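Below is the structure I would like to discuss, written out as structure tokens.
Omission of a single protein chain aside, the complex is shown with its protein chains in their original locations.
== chain A ==
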Amino acid sequence: MASRRRMLLKVIILGDSGVGKTSLMNQYVNRKFSNQYKATIGADFLTKEVQFEDRLFTLQIWDTAGQERFQSLGVAFYRGADCCVLVYDVNVMKSFDNLNHWREEFLIQASPSDPENFPFVVLGNKIDVDGGNSRVVSEKKAKAWCASKGNIPYFETSAKEGFNVEDAFQCIAKNALKNEPEEEMYLPDTIEVGGGGRQQRSTGCEC
């Protein structure tokens, strides 16, 4: 039964507005990139089949709104995540500083059973911009932060050029797979042989 459940791996991408979350996902899933900034509203996912250790998995990648005002319904979709990807823009210090906030926010809202060992992956995106001349967060600094948070794997990526994106998501999938299933196993009190199921609570109408 566990094997069936593990066919689907749920990944959440978080990070400040404009760091390239949607672009990374589009690059990975569709091999497409657009330079235009388009805000994301709410959360939604794309799926991609990945081959891993001779088995096929469906990676469900949730892209989220970086702008808080476009997250009006809350973050119920965090539930059941197998890996959380934190993205920042290497050219914007604030987006790096906020990684902590995003990580904590995720741990609070998703409340995984073992927060210490919940798999995160950090991506420093947009390393292509201005030939790297405008970058303000050094690789060293980012790696130090990742090390301090329990050796989070770190990748430098360019969604625009597709650089390192595949490798990063390989690692994300691998870590998601390692994550122990969170789902509390549901066992019904009685197994009804007749298969009538539970009594339906009436809602008063038929729709």
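Operating definition for what follows: a contact is a pair of C-beta atoms (placed from the backbone, for glycine too) under 8 Å apart; a residue touches a chain by one contact, two chains touch by 3 or more; residues count from 1.
Here is the rule we use: contacts and distances are computed from a predicted model.
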Look at the options "Ribosomal RNA-processing protein 43", "Vacuolar protein sorting-associated protein 35", "Exosome complex component RRP41" or "Cytidine deaminase-like protein" and return the one that UniProt uses as the protein name of the missing chain. "Vacuolar protein sorting-associated protein 35"
Which residue among A:D44, A:E105 or A:D128 touches the omitted chain? A:D44
Touching residues of chain A against the unshown chain: what are they? 1, 4, 7-8, 22, 32, 34, 36-42, 44-47, 58, 60, 65, 67, 69-74, 76-77, 79-80, 186-188, 195, 197-198, 200-201, 203, 206-207
